[in-house]
Each structure stands twice: as C-alpha cells, then as structure tokens.
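Yeah, one chain of the complex is gone here, protein chain that is, but the others are all in their spots.
Chain lettering (A, B and C) follows the sequence in which the chains are written, and residue indices restart at 1 in each chain.
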Amino acid sequence: MKARVTVTLKSGVLDPQGKAIEGALRSLGVDGVASVRQGKVFDIELDGSDRAKAEALLKQAADKLLANTVIENYHVEVLG
Amino acid sequence: MKARVTVTLKSGVLDPQGKAIEGALRSLGVDGVASVRQGKVFDIELDGSDRAKAEALLKQAADKLLANTVIENYHVEVLG
Amino acid sequence: MKSAVLVFPGINRERDMARTLRLVSGQQPAMVWHTEHELPAGTDLVVVPGGFSYGDYLRCGAIAARSPIMDAVRQFAAKGGLVLGVCNGFQILCESGLLPGVLMRNENLRFICRDVFLKVERSDTPFTRGYNAGQVVRVPVAHGEGNYIADGETIARLEGEGRVIFRYSGPDGMIDPNWNHNGAINAIAGIVNDGGNVLGMMPHPENHVEAEIGSTDGRGLFAGLAEVLKRAA
Partner (left out) sequence: MLANDVKITPELVAEHGLKPDEYQRILDLIGREPTLTELGIFSAMWNEHCSYKSSKVHLRGLPTKAPWVIQGPGENAGVIDIGDGLACVFKMESHNHPSYIEPYQGAATGVGGILRDVFTMGARPIACLNALSFGAPEHPKTRHLVSGVVAGIGGYGNSFGVPTVAGSVRFHKRYDGNILVNAMAVGLAEKDKIFYAAASGVGMPIVYLGSKTGRDGIHGASMASAEFDDNSEEKRPTVQVGDPFSEKLLLEACLEIMAKDCVIAIQDMGAAGLTSSATEMGAKGNLGVTLDLDKVPCREEGMTAYEMMLSESQERMLMVLKPDKEKEAEAIFRKWGLDFAVVGETTPTMRFIVKHHGQVMADLPIKELGDSAPEYKRPFVSLEKPAAIDAGAIEPPGSIADALERLVATPDLCSKRWVWEQYDHIIGGNTVQRPGGDAAVVRVLDGPKGLALTTDVTPRYCEANPFEGGKQAVAECWRNLTAVGATPLAITDNLNFGNPERPEIMGQFVGCVRGIAEACKALDFPVVSGNVSLYNETNGKAILPTPSIGGVGVIADFKKSASLAFKKEGEAILVVGE
C-alpha cells in the first residue's frame, strides 16, 4: 500500500526557508506570490492491505518521529 | 488563492533522508514500513483569482526555484 | 568529574569534546554508544556533542533524540544530573523534550562557521561558574540550523526565569541584530531547563580552550563544571 504523510509548520511558527523563497521568487521576477510556507511529504510504502491499520501505523510514525508536534501539524493519507 | 507545489525525488535517485527515516522507524518499533521517500511541499498564497494564470505562475516558480528538475519532479495544485 | 560523551551515528565533534574534557578536567570521559540503555555508573556530567547525528536528516537531532540512551539521560536529568548539549547536542535536547523550543535554519539559509561573541548572562549556574555575569567571550559557531525559536509564552517564561544563559552580542556585549548571525529570537545562544541542570547552546566552547588554537575563552565553561563537580564529590 502507498501512503503519504504531509507535515507542515503550525501557523504562527516562523519559517525562515519560506521567507527566503518568497524573496528569491521575487528577485527571479516571479510576481504575484504573497507568501510561501515550506513543509515536507513522506511517501511511504506499507506492507499489508488493511487501510485502517495502515492509518493507525502512520499516525504512530508521525507522532513518534515524522513531525515535531511542538511546531508542526501532520496529515495522513492512505492512497491504496 | 491558495496553492500547493509538491516536489518529490525522481525514482531511482538516492534518498539518504528517506533511508535514515526507514531505519529510525524500524528501531522505534513502527513495523510494516517497507520504504520511505522524502519530498517537500510549498504552500503558496497567491494574489489574484485567475486559476490558469496561477498555475502558469507556479510552474514557473517550480522550474526556476522550487524544484531541482535534474533530480526532482514537481506537481502543482491550485486549491482556490 | 566523571563525564560521559554520547556517541550517535553521524556525530562528529565527540572527539573535540572528549579532548577538551580531558584537557580541562584531567580526566578521560566515557564514550557512550547510542544503543546503550544506561549511563556508566557514577556519571556526574552527560555531554551531547555536536555533529550531524543521522546526517541531520528529517530534522536536526530528531532521530538521535529517540535512541535508547536518551531515556537514560532523561532519568539522569530528572534526578538533577548535569547535562550539556552543544550544537547538534542542543538540537537533540530540544527534540527530546529536555529543553523547550526548536532550532530552525539560519536566517540566511547558509551554514555559518565563524567566531562569535557571547554575552554570559549569569554566572550562578553550574555551567557558568567560570565566568562573570555580563562577561563577553569569543567562541566559534559552525551550524546551518541554529536559529532558536519558541512560542511567545515559552520565550516569556525563559526570559522571566532568567534561563537564557548566553546571547549573541557584539564584542562590547551590545545585543544587536548585526551580531546575531543566525537570527535567533532575542539573540538566544544558550538556555537551561527549569531545573537549571540542563544546558543547550549552539556555539562550540570546546573548540576554544587553547591559546594557539583560537582562544581560551571556552575554557571557563568546562573549568567551572569541573570545579562544581569536584566540590560536590
């Protein structure tokens, strides 16, 4: 089974990379970008075929490791 | 308008990060993960409301800066 | 002083740290592998050294923070044991919950290696006995992600409780954005936990303990610790 975990910064948390990208886009002449926030995706290949079990597993992975829940939110999606 | 650009490594390209995460999940006792590949997301706030224009803009941003097209693929999604 | 230096895969300043501990205290530290479940008996100082544990993949310090030895360190700290985390060690302590906040990418997104000036805010902690409050020391930094942040409440508490121990400053002790090379909030370079027994800092005092190699400004930290531990013993 394939799944994707997306980890994004909580709103309010400063994002120096996003800020820098905003600036870089502007200086590259890409206009119309109001703001950028950078996050991560994890494309995960799972053993087994039980969706519910997979989701539970991914939540566990995200809580334990993939996200730092002090500053990040995560979203789990089993693609099947 | 909100949009998301997802940047992932082309298949076949070594992903040291994904590899390290796989190992870490295993030693944390999260079982059933066969493989992990790490990518990036950019959550972008855009001026204006023309979807087609927004998509073109994001493609340009991805080509110029957000993705390294030698080793990465990207996917643009305007969320409205 | 019976110190223990933790060794995680990818850590690379453990040898610098061990040499400094030996130079200053005259005693060889124990090198403790990350899969251990216990610290050596009688350990009175745990040092989490700098480097790139697990390549700093995922987030700096994230994977190391979850290794078996860190449970032992948490127990050690809970009993008041002294823990020092430098650079990656600071990041690991934050990721493991022993210290609040996180270290983000440097403001200019670049790795920066240079000497910086640190203002020592307090001298009444076990880590700063060797310095005077307000003293300015010159020590090097070498990091890409040293930009300390935490939520407003946490920062207010840290400041209110006097837990900011080191700040990036000018040579005269002035706090000025121009001297804050990584953009850390309130120019924070090092903090302690609420018990005052766990210190995390980005700069490398262990690389400035000899006059011919940089300076001796980093020595005070280790000499102070050795003194405190000798008195306690």
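Heads up, the rule we're going with is that a residue touches a chain if its C-beta (ideal position, glycine included) is under 8 Å from a C-beta of that chain, and two chains touch if they have at least 3 such contacts.
Model, not experiment: these values are computed from the prediction.
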{"item": "Visible contact partners (per top-of-document touch definition) of the missing chain", "value": "B, C"}
{"item": "Contact partner of the left-out chain, one of C:44, C:107, C:121 or C:206", "value": "C:206"}
{"item": "Given C:20, C:43, C:67 or C:169, the one touching the chain that is not displayed", "value": "C:20"}
{"item": "Those residues of chain C which, in the complete complex, touch the missing chain", "value": "9-10, 12-13, 15-16, 19-20, 51-52, 54-57, 110-114, 140, 142, 144, 204, 206-207, 210, 212-214"}
{"item": "Interface with the undisplayed chain - residues on chain B", "value": "10-16, 19-20, 23, 68, 70-71"}
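Just so we're on the same page, only the chains that are shown with their structure count from here on.
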{"item": "Chain-level touch network, classified as line, ring, star, complete or other", "value": "complete"}
{"item": "Chain pair bearing the highest count of C-beta contacts", "value": "A-B"}
{"item": "Far-end chain from chain B, centres as C-alpha averages", "value": "C"}
{"item": "Centre-of-Cα separation between chain C and chain B, whole angstrom", "value": "34"}
{"item": "Centre distance in Å when chain A and chain C are each reduced to the mean of their C-alpha atoms", "value": "29"}
{"item": "Euclidean distance of C-alpha centroids - chain A vs chain B, Å", "value": "9"}
{"item": "For chain B, residues that touch 2 or more chains besides their own", "value": "21, 24, 28, 38"}
{"item": "Multi-partner residues of chain C (each touching 2 or more other chains)", "value": "58, 63, 66"}
{"item": "Residue ranges of chain B touching chain C (in the complex, touch as defined)", "value": "16-17, 20-21, 24, 27-28, 38"}
{"item": "Interface residues, chain C side, partner chain B - complex", "value": "54-55, 57-58, 63, 66-67"}
{"item": "Touch list for chain A against partner chain B, complex", "value": "6, 8, 18, 21, 24-25, 28, 30-48, 53-54, 57, 60-61, 64-66"}
